[in-house]
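One chain of protein is taken out of this complex; the other chains stay put.
Let's turn to chain A:
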Amino acid sequence: MKHILLACSAGMSTSLLVSKMKEAAEAKGIEAEIWAVAQDKAPKEMERADVLLIGPQMRFMKKKFSKTADEVGIPLDVIDPMSYGRVDGEAVLNKALELMGE
């Protein structure tokens, strides 16, 4: 079971992506829990995540999140703007898997 966490300002636009990523994961036969939260909830939620993906519009949060991510020991990155705009669930899922070293 993989735990993929997404974060943006209110968790609204990333939740669009979440549903697309779930579809992509299902198609690939990957068991994954994928969820989106607002930025303030992210540090807490990181504890039960395997990877954190940040919405590109909040990329200035990366530095702050990196600290917590290091502590919890999970990788993180900013989602590519094009994939974000196209709500390309598969591309973002692949990115998450890549970050987790799959």
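Heads up, the rule we're going with is that a residue touches a chain if its C-beta (ideal position, glycine included) is under 8 Å from a C-beta of that chain, and two chains touch if they have at least 3 such contacts; residues count from 1.
Here is the rule we use: contacts and distances are computed from a predicted model.
Novice: Among "Electron transfer flavoprotein subunit beta", "Permease IIC component", "Extracellular solute-binding protein family 5" or "NADH-quinone oxidoreductase subunit E", find the name that the UniProt record gives to the complex chain excluded from display.
Specialist: Hidden chain identified via UniProt as "Permease IIC component".
Novice: Touching the missing chain, which residues of chain A?
Specialist: On the chain A side, contact with the omitted chain comes from 8-9, 12-13, 16, 40, 55-61, 63-64, 81-82, 84-87.
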